[in-house]
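Taken from a larger complex, these chains appear in their original positions, while the remainder are omitted.
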Amino acid sequence: MAIARVIVELKPGVLDPQGEAIKNSLHALGYEEVKKVRVGKFITLEVEGNDLKEIEERVKEMADKLLANVVIEKFTVQVEG
Amino acid sequence: MRFGVVVFPGSNCDADCFHVLKNVFGRETVYIWHKEDNFDVDCIVLPGGFSYGDYLRAGAIARFSPVMKKVVEFANTGGLVIGICNGFQILLEAGLLPGAMLRNKSINFRCHDVYLRVENASTPFTSKAHEGQVLKIPIAHGEGNYYCEPDTLKKLIANGQVVFRYCNSRGEVTEDANPNGSLYNIAGIINERGNVLGMMPHPERCSEKILGGEDGRVIWESIIAYLERGANRG
Amino acid sequence: MAKWREMGLTDEEYRRIVEYLGREPNEVELGMCAVMWSEHCSYKSSKIHLKKLPTRGPAVVQGPGENAGVVDIGDGLGIAFKIESHNHPSAIEPYQGAATGVGGIIRDIFAMGARPIALLDSLRFGKLDSPGVRHLFTGVVAGIAGYGNCIGIPTVAGDVYFQESYEENPLVNAMCVGIVELSKLKKGVATGVGNPVLLVGATTGRDGIHGATFASEELSHDGEDKRPSVQVGDPFMEKLLLEACLEALEYGHIVGMQDLGAAGLTSSSSEMAARGKSGIRLYLDRVPLREEGMTPYEIMLSESQERMLLVVEKGYEDEIIKIFKKWDLNAVVVGEITDGEEIEVFFGGECVAKLPYRLLTEEAPVYDRPYVIPEVTSVQKMDPSEIECGRALRRLLQNPNIARKSYVYEQYDHQVGVNTVVKPGYSDAAVLRIKGTKKGIAVKTDGNGRYVYHNPREGAKRAVLETALNLAVTGAKPLGLTNCLNFGNPEKPEIMGQFVEVIAGMKEACEILNIPVTGGNVSFYNETGEKAIYPTPVIGMVGLIDDLETGLIPMAFQTEGDLIYLLGE
């Protein structure tokens, strides 16, 4: 069994309304030092198999097809045995 | 008797609650702007909607609004607070009620009528109903899947803090009747002291005949009766 | 390739611009011309045909040409309504495409000074058994829900069809309905020399800069990450913008208001200038930006969502700005009205564009494109004796086009606002009460592309008739209609022929039924490769019920023993 972690983030330049709202709220709470907030997804998959290389390939495919919306998002994949 | 409906940026059932209290029940009602921290009312309504866009988590940002400090104080002195839908979520985030909301089991936003069974009819919000009464009230939410720790649930049940549970039209609490996956079919709970209620369904949407149902009235009527008895704060 | 061609202008169009100006336009000016002369903004292929539609009627307060049409419902109240397509963005990114489509049409309604009270959505997809279509369908529905639910406007009705021709070109048409005190109706005009021009709402970013400029050089060396063509909607921001704009209108001293939709600051400023016959001077350094290093070209063409342009009586701008600040929104004086006839754009102290508003609006090309009237084709008929009724009925009910649409409308908050008297699924049209009166309005969208494909003229008539009947069964009398005309490539004579016939059919139906057209939208180029969508006119209609207590007709069978009649031929 392997663990794959997929981080999905908005591409730079894509508006992140959620990040903006969080930033404003942090400012209101006194955390003025926060200059920018971006919110992405952190997806953890438990995947059957031993061949980490192959698992990584498959998870990248999953990310490309389903986990990320490649029109506005980019992703990174990291696999661990 | 004066009602205050809190307006957070992104609230969108504020005007609906205001309309029902003011025009349907003829009660004095005021809006309370989220930056206000000075108001004089007998019952606070935290309305539904998407305060702060529901960004991060529903209710997470709203709980830090200046008004919430006063709402907490008000609640701690026995004042009546009812949170509906997003208002319920805010009460959870603010710690006035225990537990948290998860995404609906179906993932989707759901808007339709549900049936609720009144589990506790001796609260200020349900005294005009009777235990076991079935109310037909609409829901409209994407994050109404109530969750809490097992110990908390035990306490809620033991104390009679579970006020409404999702049921079918015959009043049977079944899995099929649960629209969002809520623990124990919970649709509404009250705090230990009994003056802060949170519920996901929208009683303000079924308080007039023309809108197809009036089962929501019993909640407003209970509150009004309670306030008329002068039983609030003090 | 010549710059103007990259931006979508033909050589002939470019020549006309040079001729009109008496000089070559600079890059900013060329970009402004290109977007304003695009099919989307100029209606160059449809304009001469749209003129044939009847637009007058006793109830019409505002016909086509403004941000939305308005009909009078008595008691000093009007209903503002309009439909718009967001097909292409939704095909690329279904969630955001649909969401921003909803956002755009809502702004059109409150720009009129109306409070939006309902949304409708008319959707067309390919067949549901294709995974690509499922992705589009679920994404679009979630996007509409995401935006409409959050801003708190109920989505009360619509229609959805699944058919192969929409496989790669889904249709997402969104309609918004608002209520306005007629005495407070606003228009998108710029007048009053010296009056300040305010830009309010979201910051301006690089999102959605005209598709045609994507191929430009700047793009290639900055990498494709930098300029997403897809705009992301922020319904929360729009909710604040809606409340702030209505509060500002209540305060008064607003001359005109317009939303920034396609072609952003360029179209809003030039259209307001043209309606008010005034010049506008803009100082781009004052525009609140989302990203560093934006050029005047990008600022003028940005399609960042949730922004409005306001012309305010001089001296009142500070008070208006205060209202927007209360809602935590940007509000900045970005320019002023001049007594000229030009849109003048300044950046870094320099004039970077100076174009007569006429060039951008009235002078845009108008084409009478060649067309051939399509032949009427017939649908295959079946011999009734070959049909086994029970099985046929089951199959019909399984067809997604006939099945219950609760998957769609239960994801929409259709009750917020506590006005929805007849909810989706309960009748053929939705009915909303008008608080403070006995009245109600009925609303619905419809349009069956398959009928239109086989017989454009009759199909278009049917679309109008079907919508009118859907209102009538609730007891409502139709007051006016808006329409969204979704077609393939108008440069193809067969497609243009469909369009011409559809207009003729709509005109006839509107005249017979006495329902005027108060506005609409045209979406061409809904085709991929050689495959165009079925020609799909979507009709959105508003009707009035004078007294809900006596005039509302329920659809369901009511009492055992009641007689059932079948009317018509």
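Order of writing sets the chain letters: A, B and C. Residues in each chain are counted from 1.
We adopt the following convention: a residue touches a chain if its C-beta (ideal position, glycine included) is under 8 Å from a C-beta of that chain, and two chains touch if they have at least 3 such contacts.
Everything numeric here is computed off the predicted structure, so don't read it as measured data.
Undergrad: Indicate the composition of the complete complex by giving a copy number for each shown chain label.
TA: A x2, B x1, C x1
We adopt the following convention: only the chains that are shown with their structure count from here on.
Undergrad: Does B-C or A-B have the larger number of C-beta pairs in contact?
TA: Higher contact count goes to B-C.
Undergrad: Just give me the whole-number Å value for how far the CA centre of subunit A lies from that of subunit C.
TA: 34
Undergrad: How many angstrom lie between the centres of subunit A and subunit B, each centre taken as the mean Cα position?
TA: Here subunit A and subunit B have centroids separated by 34 Å.
Undergrad: For subunit B, which residues are shared contacts with two or more other chains?
TA: Expected reply: 52-53, 55.
Undergrad: Residues touching two or more other chains, restricted to subunit C: which are they?
TA: In subunit C, 234, 236-237, 328 touch at least two other chains.
Undergrad: For a test of understanding, state which residues of subunit B touch subunit A in their complex under the given definition.
TA: Per the touch definition, subunit B meets subunit A at residues 52-53, 55-56, 61, 64.
Undergrad: For the complex, which residues does subunit A have touching subunit B?
TA: So the residues of subunit A touching subunit B come out as 17-18, 21-22, 25, 28-29, 39.
Undergrad: For subunit C, which residues are in contact with subunit A within the complex?
TA: 92-93, 95-96, 205-207, 225-228, 230-234, 236-237, 290-291, 304, 328
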